[in-house]
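Shown here is a partial selection of chains from the complex, left in place.
Labels A and B are assigned to the chains in the order they are written; within every chain, residues are numbered from 1.
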Amino acid sequence: MKNKHLVKPDDFTVEEIDSIIELGMQIKQNPREYIKVCEGYLMATLFYEPSTRTRLSFESAMSRLGGKIIGFSDPNASSVSKGESLEDTITTVSKYVDIIAMRHPQSGAAQQAASVSSVPFINAGDGGNQHPTQTLTDLLTIKSCMKRLDNLTIGMCGDLKYGRTVHSLAKAMSRYKNIKFVFISPEELKMPEYVLNDLGDTQFIETNSLDDSIAELDILYMTRIQRERFEDRDEYERLKDVYILDSKKMENAKSDMIVMHPLPRVNEISTDVDIDSRAMYFEQAQYGMYVRMALIMKLLGISK
Amino acid sequence: MKNKHLVKPDDFTVEEIDSIIELGMQIKQNPREYIKVCEGYLMATLFYEPSTRTRLSFESAMSRLGGKIIGFSDPNASSVSKGESLEDTITTVSKYVDIIAMRHPQSGAAQQAASVSSVPFINAGDGGNQHPTQTLTDLLTIKSCMKRLDNLTIGMCGDLKYGRTVHSLAKAMSRYKNIKFVFISPEELKMPEYVLNDLGDTQFIETNSLDDSIAELDILYMTRIQRERFEDRDEYERLKDVYILDSKKMENAKSDMIVMHPLPRVNEISTDVDIDSRAMYFEQAQYGMYVRMALIMKLLGISK
């Protein structure tokens, strides 16, 4: 995997992904064994649009490996270019550093940048495209909590139409054996046809009731329903509560089901769920750090 | 003290404060002995409003201990939340790092954040509240320069009404033996009653003359008089010069008196005082770094 780029989730084979997940689990077990493995290495975090959460995750990952960071994080950073092309900026920065993570508002910018980078390049989101490290985060969370990536019934709930996180995850999980999906959403926000077509022969059912389906799930992946998605305000008001997870709904779930959410959470998960031991969304953020540590090590060709 | 939070100056006992001051003095003596003690540790500096001076002090402290830093420093950082609660942000960030220092424009935000932080949390200022590390800075400066925290006559001069720095310091110093305060201010800007009530049986006098009182002081703590505090512009013009410290006024001071100021200084201390060996305000900034180094070590439970 050394010196590869990660632009989109399927840039890696299942075997490569599994090896990242495996390393992520080892790091999670003994993080202090890794505090010097990237000593002397330098990462650039180039954020052409602010995304503090994603940036902090990458920077904590590199920092916890003993590596150092340079970069920028604000919209004014466009001053980096003064009219120069993205290609020139990346060519230059890759003369300074050993690895680059970039966020950019334009769809396609990641591919463009990766094509000229002389060091490993990680897409931290470009335009509407989901950044592939979220998918890796979700996979590590599932593997760590459930001890397996196969034989799972996975509920995805909320806005399945626009939620790119669940699109990528559904596709990634469909590569494993004996997966069953339960897609829970209002009619208006159903999983798009092109995502369903990508799932191969993986079983799925579609429903609009969280209450009716929660009991059979091993994993419940919640997403946010955004008001802006609805033309009809009344429709939004009617629907938004139906898809809010609270401690009452949790009573019907399996005792070892886990609740996931890519964060930030607004109100789609009631805070009374936070103390439930099945709530894994904050741990998920931490897994995001561990999986980025693993990814950085793999792309730099560093082992412990 | 390990894993405690520091939200307000009196979160620590006198003994705890003394142990921080003691460690700060040791670090000041041999800073290079501490350059690796926080290796592998990560601090978040979350500045929801810009305060470059305070941020640089925290970041230099962690850096000089060998630790690393992630964070944000600008108002746009509100993008960290995208509608999420401060509690969720802190819960998430405390999954990434070992210690958090936060600055926030809202009074009470520090307590709110500390209540959910799973790692030690330091208040770097919230709303009008004075950040407690300024008080620690002042105490270390006094102890280092005077070799004692008791038996001192301490003048505080300028805006004693609104200056929270001097409120906190007066309260903190009143815990030590044989302290005498001389509060020097115009009538309009006298030390508030509620601060005086907090001083227990510590002696104090109030005066409006710096010239008359400077001779008896061991410490002169200067503060800025802000034009905005005066309804009457003429009154401001009349008063502002009376409370400016210059080399002429310094002639009447003891040869071992020290001059302190929390900085930034505007014109309340004439620059001709800077070369006076009794001027300690820039050293005070450096003590601020050393005391934060000590604080970080204590909260992380790290010894040399």
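Quick note on the criterion: contacts are C-beta pairs under 8 Å (C-beta built on N, C-alpha and C of every residue); 3 or more make two chains touch, one makes a residue touch a chain.
Everything numeric in this text was worked out from a predicted model, so none of it was measured.
Each chain in view is the same protein; 2 are placed here, and the whole complex, as held in this structure file, contains 3 copies.
One rule holds for everything that comes next: only the chains that are shown with their structure count from here on.
For the copy pair chain A and chain B, the superposing rotation over Cα atoms measures out at 120 degrees to the nearest 5. We define each chain's centre as the mean of its Cα atoms; on that basis chain A and chain B are separated by 41 Å. Across the complex, chain B meets chain A through its residues 39-40, 42, 44, 68-72, 74, 76-77, 79-84, 88-89, 91-93, 95-97.
For chain A in complex with chain B, the residues that touch the partner chain are 32, 35-36, 50-53, 56-57, 59-60, 63-64, 66, 73-75, 263-266, 282-283, 285-286, 289.
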